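Just dropping this structure here.
Left out: one protein chain. Kept in place: all the others.
We call the chains A and B, going by the order they appear; numbering starts again at 1 in every chain.
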Amino acid sequence: MNLIRLWAVSRKEFVQIRRDARSLYLAFILPLILVLIFGYAITFDIRDIHMAVFDQSRSQASRRLIEVFEGSGYFTVVAYLDGYDAASGALETSAARLVLIIPPTFASDLSKETGASLQLLVDGADANTATIAQNYAEAIVAGYSADIVLKGRRVQFPVAAESRIWYNETLESRNMIVPGLVAVIMSIIAAMLTALTVAREWERGTMEQLAATPVHRLEIIVGKLLPYVGIGILDVAVASCVAVFLFDVPFRGSVLLLGMLTLLFLVGALGLGIFISAAVKTQVLATQVAMIATLLPALLLSGFIFTIATMPLALRAITYVVPARYYVAVTKGIFLKGVGASVLWVDAVAMIVFALIGLSLAIGVFKKEIA
Amino acid sequence: MPDAVRVHELTRRFGDFVAVDRVTFDVASGEIFGFLGPNGAGKTTTIKMLTGLLPPSSGSAQVAGFDVGAQTTEVKHRIGYMSQLFSLYADLTVEENIQLFAGLYGVAGDRYTARRDWVLDMAGLAEHRRRPTGQLSLGWKQRLALGCAVLHEPPILFLDEPTSGVDPLSRRRFWDLIYELASAGTTVFVSTHYMEEAEYCYRLALMNRGRLIALDRPAQLKRSLTHPLLSLRTDDPPKAVEALHGHPLVIEAAMFGRAVHVLVADEARALAELPQVLARSGRTCDELQRVSPSFEDVFVALVRQEGGAVTA
Partner (left out) sequence: MRRVAPSRVRELVKKEFRQLLRDPRTRAVIFVAPLIQLVMFGYAVNTDIRDTATFVVDLDQTAVSREFVTAFQSTGYFRIIDRSQRPAALTEALNSGRAIVGIEIPVGFARELSSGHTATIQLVFDGTHSNSATVAQGYAQRIVQRFALDHASVSGPLPQGGVDLRVRAWYNPNLQSRVYNVPAVVGVIIMMVCLLLTALAVVRERELGTLDQLVVSPLTPEELMLGKTLPVAAIGVADLILISSMAVLWFDIPLRGPRIALFVAALLYILAGLAVGLLISTISKTQQEAFMSMFLFLQPAIILSGFFYPISSMPPVFQWITLLNPVRHFLEIIRTIFLKGEGVIGLWPEYLAITVIALAALRLAVVRFPKTMAS
């Protein structure tokens, strides 16, 4: 590798990027906008779940129960119904997510030994929200039930669970989303930027021109990589600052480690982009392949939203070839868990392997095409 | 017959830059009209305005009697256009490209069959009709592009540097095709920066820095250079040009390949005195003789008369 030639390639790339103001603008603004939107907009927290009530009892006890539901903050009663048809209608039209049905004998049953029973219809379509809503409802009914049964007496439960949430004590969705998001956005942007620039050189025939000079393939590839690594690092730095200073996301690990692992990740992701574009050679196709190879996999298979550990085995195996997976682990690990190299070395090794594979694939394609 | 193209005070600005500056000329029906000038002289911009690709900033232009700004559709049916870039679809086959453009210009039925065969024959691509266009050599591509531009037999054909990058033999063949089209009555408007191609045109417009600096028949243009032209061979042409500048006999001295072309006021005195001038500044004079001017000489002289520098 000759540093002078390497620098010549890099400088050309830098100049081209700088001239193309709109692209440069997008490369910086895009991640920032996305982090801002998602930081503000997204939350998994489920509040104000719309519920409807079909109260056949119309007693003091039933009104008390409804008050407890409303007072919890999780539920908002949007309608009082007067029949089973209305109950199913409320779910069909999505007017309510759940319907609480209180039987006519509710108040009188409470004093009996068999107890009273309530029916809860849940719109199961959105299983996730339904599960959480169901959990809340069960907890509320259990509390209400205990009050009735014990009538103020205290009882001692033989086992108590002391739950603690680590890393994200308040279960703030934002804390979980923003660090992962930085990783997802970077993996997409990295592949696309390089995918397009290399394909453009093929389309315009300038790649053959470069190949005719004494510049070595590795120098072309690394030379093209460098400016984008620079942009990528800056992107991550800006996004991280927004996360920490604007969204108060905790940053518990080492900045230096994050920087180094980001570097590793970028080389791999950019190498993948170069490989794609060297293999397909037109911008349109490079775009399409890069988009398919990165956008949804980075969102869905990286552990960003869907927990990898709960995926089927075959799919879990596939996630190992999604580079974003490792980087999501890195950002979450460093931001939230505050873990260091002793834990993240596994991901680091995986990303090194990726970088090497990406680069050698790219070189391989170049070798075949130019020689 | 009315003029094929009438251009009056046509101007195009890009921000502060004036690409075409108040250009006025007419092109007669059936002639081969050449547009000569270095890259960036404004040739392509003018052609783009005449073909409706670019709206003019001011001035007017009529093509086939229709205004290019207001009557675009009428104009489009009556012109063919071929750009300096290869602009057919590389991933379609030869025949599919022909089919596409025939369809766009409404060439159908028997007329389509006839025109397709004519193009394939003209371009010599009959055996390659099912090959993807991207695999053809540049010369072939250009003949095919020309064929696609004249599928609908337009009365006026615009060619923007059609031969750039092609080998001399293919270039020659291409001009034969242009002559063929012109003799069949097509008006051909062609731009080039190859000075030797200018000889093929009936009339020539010379452009520099967005302005039309001369317009005449090629022979007349050469005759406009009334002073004798000498060609000098010397050991160091740049230094020789420097030494000759400012001498009372010398009107203009410029590099011309490895030689120096000198425009002089008096041929006999110059042939006698210039070798001494060169010797005084330490230059050799290996050869000095009168030559007939080329378009490049005419061009350089005209630009100097205008008091400007040559772009590009």
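Basically, contacts are C-beta pairs under 8 Å (C-beta built on N, C-alpha and C of every residue); 3 or more make two chains touch, one makes a residue touch a chain.
Values in this document were obtained by computation on a predicted structure and should not be read as measured data.
The shown chains contacted by the absent chain are A, B, with contact judged over the whole complex. Only one of A:Ile37, A:Leu234 or A:Val353 touches the chain withheld from this view, namely A:Ile37. Within the complete assembly, B:Leu53 is the residue of B:Val18, B:Leu53, B:Leu138 or B:Ile251 that touches the hidden chain.
Residue A:Glu138 is the one among A:Glu70, A:Glu138 or A:Glu208 that touches the chain not shown.
Contact with the undisplayed chain is limited, among A:Ala8, A:Leu120 or A:Ala348, to A:Leu120. Of the residues in subunit A, those that touch the hidden partner chain are 20, 22-23, 26-27, 30, 33-34, 37-38, 40-48, 50, 91-94, 110-132, 134-135, 137-139, 141-142, 144-146, 148-150, 155-169, 171-173, 175-176, 185, 188-189, 192, 196-197, 200, 203, 280, 283-285, 287-289, 291-292, 295-297, 299-301, 305-307, 309-312, 314-315, 318, 329, 332-333, 336-337, 339, 343, 346.
Residues of subunit B in contact with the chain left out of this view: 48, 51-55, 73, 76-77, 79, 81, 83, 85-92, 96, 99-106, 108, 148.
Note that in this section only the chains that are shown with their structure count from here on.
Computed from the mean C-alpha positions, the centre of subunit A lies at a distance of 59 Å from the centre of subunit B.
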